[in-house]
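Missing here: one protein chain of the complex. Every other protein chain is in place.
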Amino acid sequence: MVNDVVVSVLLISGALLSLAAAVGLVRFPDLLSRMHAATKPQVLGLLLLLLALAVEFESWVLVPLLVLCWVFQLLTSPVSAHMVGRAGYRTRHLRRDLLTLDELDDVVARAAVDHGPGAHRQRNGGHAGQEADGVP
Amino acid sequence: MSRQRIPLITELPLVIWLVLVWGALWQDFGPGTLVFGAIIAYAVVNFFYLPPVELTGRFNVLWVVPFLGRFLVKLVTASLQVFWLAVSKGPTLRNAVVAVQLRSHSDFLVTATGHAISLIPGSLVLEVDRSTSTLYLHCLNIASAEDADAVRRDVRATEAWLIRIMGSGQDLAALRRERAEQ
Partner (left out) sequence: MIVAYVAGGILSLAATLALYRAVRGPSILDRVLALDVVLAIIGAALVLNMIVNRHLDNLILLVTVSVIGFIGSVTVARFVTDRK
């Protein structure tokens, strides 16, 4: 009976975290803040749901696959968030009026000046990292 | 296409990880599965060539458990915080892009820090400058310079934890000196 209660609580809170992601997706004003809401409550939500699965079936054979499933999400979700976020910043999909501070913008502006007047500012936008790699 | 041979020892963590994935997918850790998995992992590592990951050669297990505990606590509180922000503030949210200068110059450690930071809701790595090892983070709900400072302190604390777990001896010495000065 204790198991059933634990499973229920884990299921409901996991589902609520999915709802948190969706509510954030609808309510937040620009792409980058939506990314926060969308990608990360999912990590915790999946953890809770997998825990519910482990408690319900009470089998140790299951644990490696569940751990694998979660570790996979731990490894992939920041990478895809970074890729989408970087693409969003470079293609100006953010509302600058909502930022209280933008320290990347100064770097981008300086990089544009260093590349001379011919350099297109947007093209150079956010390339600070790649220039360090020696990638044109 | 010329490939330089990578020594087996740098590939070993990757091969072990692939064998574990193989075993978990079959839900069977018997010797037959593991040996066959090792053959497949070795073939995969050699055919699908990736640049080797330079580990630092240090790994302190003692610090891992408290780090995971801190990480989980942060994950839970920050997830709830994002939920609360979505419900209460919604469209009137103020954000910021904050630059954080890290101590370490190892690619591996900068990546690990960025990863840990990205997983905790409320901050997101937008851009990395490898030459100065600076992370540019997009942070939710930053209204003032003090909030930005708090983010910087937090990120550098996370980095300090990771240095203690698997930083190089050099980084560790730098961290100790910094602590001693304070």
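Brief remarks follow.
Chains: A and B, in written order; residue numbering restarts at 1 for each.
FYI, a residue touches a chain if its C-beta (ideal position, glycine included) is under 8 Å from a C-beta of that chain, and two chains touch if they have at least 3 such contacts.
Everything numeric in this text was worked out from a predicted model, so none of it was measured.
Within subunit A, the residues in touch with the undisplayed chain are 7-8, 11-12, 14-16, 18-19, 21-23, 25-26, 31, 34-35, 38-39, 42, 45-46, 49-50, 52-53, 56-57, 62, 65-66, 68-69, 72-73, 76-77, 79-80, 83-84, 86-88, 90-91, 93, 122.
The definition used in the following text is that only the chains that are shown with their structure count from here on.
Centre-to-centre, using mean CA coordinates, subunit A is 14 Å away from subunit B. Against subunit B, in their complex, subunit A makes its touches with residues 16-17, 20, 23-24, 27-29, 32-33, 35-37, 40-41, 43-44, 61-62, 64-65, 67-68, 74-75, 77-78, 81-82, 85-86, 89, 98-105, 107, 126, 128-129, 132-133. Contacts from subunit B toward subunit A in the complex involve residues 20-21, 23-25, 27, 29, 75-76, 78-79, 82-83, 85-87, 90-99, 114-115, 118-131, 136, 138, 140, 142-145, 148.
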